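Removed: one protein chain of the complex. Kept in place: all other protein chains.
Chain lettering (A and B) follows the sequence in which the chains are written, and residue indices restart at 1 in each chain.
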Amino acid sequence: MAEQEETNPWGSKSWSYLSSLRQQSPLIQCITNLVSMDLIANTLLAAGASPAMIHSILEIPDFTPHTQSVLINVGTLTPEWLPAMKAAAGVANQFGKPWVLDPAAVGASGFRLKACLELIELKPTVIRGNGSEIISLSMASIGSGKGADSLHESSDALEAAKSLAKSSGAIVAISGSVDFVTDGQRVVGAHNGLPMMQKITASGCAVTALIAAFVAINPTHAFEATASAFSVFGLAGEIGMGLAKGPASLRMHLIDSLYALDQETVLHRVKITSFS
Amino acid sequence: MAEQEETNPWGSKSWSYLSSLRQQSPLIQCITNLVSMDLIANTLLAAGASPAMIHSILEIPDFTPHTQSVLINVGTLTPEWLPAMKAAAGVANQFGKPWVLDPAAVGASGFRLKACLELIELKPTVIRGNGSEIISLSMASIGSGKGADSLHESSDALEAAKSLAKSSGAIVAISGSVDFVTDGQRVVGAHNGLPMMQKITASGCAVTALIAAFVAINPTHAFEATASAFSVFGLAGEIGMGLAKGPASLRMHLIDSLYALDQETVLHRVKITSFS
Partner (left out) sequence: MAEQEETNPWGSKSWSYLSSLRQQSPLIQCITNLVSMDLIANTLLAAGASPAMIHSILEIPDFTPHTQSVLINVGTLTPEWLPAMKAAAGVANQFGKPWVLDPAAVGASGFRLKACLELIELKPTVIRGNGSEIISLSMASIGSGKGADSLHESSDALEAAKSLAKSSGAIVAISGSVDFVTDGQRVVGAHNGLPMMQKITASGCAVTALIAAFVAINPTHAFEATASAFSVFGLAGEIGMGLAKGPASLRMHLIDSLYALDQETVLHRVKITSFS
């Protein structure tokens, strides 16, 4: 395995992102859904980042300029939250900071779809969804998902993702049994992770938050940062599974493992391959 | 014990609900309080259902028709949330889908009591509360509880529950050292569970969510579904307690155990008895 990794630069790339994150502890503003706040904050803290759940539109002019990246997740969107999301995305753009969109359950309603399409106009650096969410966004249509759960395999959404990446200018990332990342041309697949992670609520939201943190480290290489975040999160799940007895203990051990991940493990076990 | 269960159909009924839930993975819309979202979502995922925390009134016309049941919990009610709750209950009724009410801390204020009485006008399939909550609802009076905690044993609320079931047409379920379920005539008691579960915040909310999932499997037998959900949740707690050292580890092991519950355990250990 070590041999394979020596010819594959992703292990050392991923380690470089994670170790920089621990060293720099960037401030990540999270405007996220009500279900995911606890897991996202704990994921970011365990990874070395400094999360801030601040979502009032009144605070964005003072606060957002000091952040290193912004996460926006529409999982429990209401009309009251949307202006703050747009304002935060706007300030991020103005100050040259990356921002990441999680279009959670975008297919649930016309309201949510319209909100996500408006947010995409504000040029997210990365968009991360499951297969159904990426297909909904790409086709601008609702009804393709099952709430926050996907009805599509990630590979089914690959063409939709490429098309969305080209039209939006964002890196597009699809979670699934393999996680895919594309800039519209290149495609890589991140193979770490395991199915039981889907039984942990907000685990998708948490990986988007980790992407926001990795992108903060090097905004000009968002493609690499996104693929690395997928693999590091999946790897933490794999290691956590060694101690877990079910989804709740997996959640705990995943966070513990993310906190403890060491260089050797990342170098040897990150598995990202090119598909383009 | 196996003998007793052979003459008692509840073990096989409960298993039938749980195994159908795992197979069908119904979509359960949860409009619930801010404290309980994480535990409810993880409970539903562990049990095999697909939870969706979607509470904006704008999304209900698009989304609610696709759900298999709706959970409404007033634990952190504000006036802004109430119209969406009513709209979701209305859509559930219109599409013949069951919906379940958790009148959390209904005795805390006149505002909350009035809201719950208005929701009951919208014909919930099941109402699940603790003893104090059921007494408050039945007497339409406040001050009988202690926030979300009960000042009454479940058995004290049995007559109130029968009366509420008759007046509302709902199955009424009371959590306590024994959990009772009544349709106004029949009464059964579910004996699984243990006192430390009350030290886990939102454990009552979580069992109401599980009731909503079980009722989705067979809406015409809500009485049986409710009693079965109580016992399955309590049984997961009993098994979890074998590994737990306190309320936080019990919470984790309960979810893990719910995920792993097997047929033999359910058949042999579910304990539901008739009281009428």
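Assume a residue touches a chain if its C-beta (ideal position, glycine included) is under 8 Å from a C-beta of that chain, and two chains touch if they have at least 3 such contacts.
Everything quoted here is computed from the prediction, not taken from an experiment.
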{"item": "Residue in contact with the excluded chain [from B:Q24, B:T76 or B:S155]", "value": "B:T76"}
{"item": "Sole contact to the chain not displayed, among B:A202, B:L254 or B:V270", "value": "B:A202"}
{"item": "Residues belonging to subunit B that touch the chain removed from view", "value": "33-35, 38-39, 75-79, 105, 108-112, 142-143, 146-149, 198-202, 244-249, 251-252"}
{"item": "Residues of subunit A (touch criterion as defined above) contacting the omitted chain", "value": "27, 29, 34, 37-38, 41-42, 45-46, 50-56, 58-59, 61-63, 66, 243, 251-257, 259-260"}
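In this text, only the chains that are shown with their structure count from here on.
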{"item": "Whole-Å separation of chain centres (CA-atom averages), subunit A against subunit B", "value": "33"}
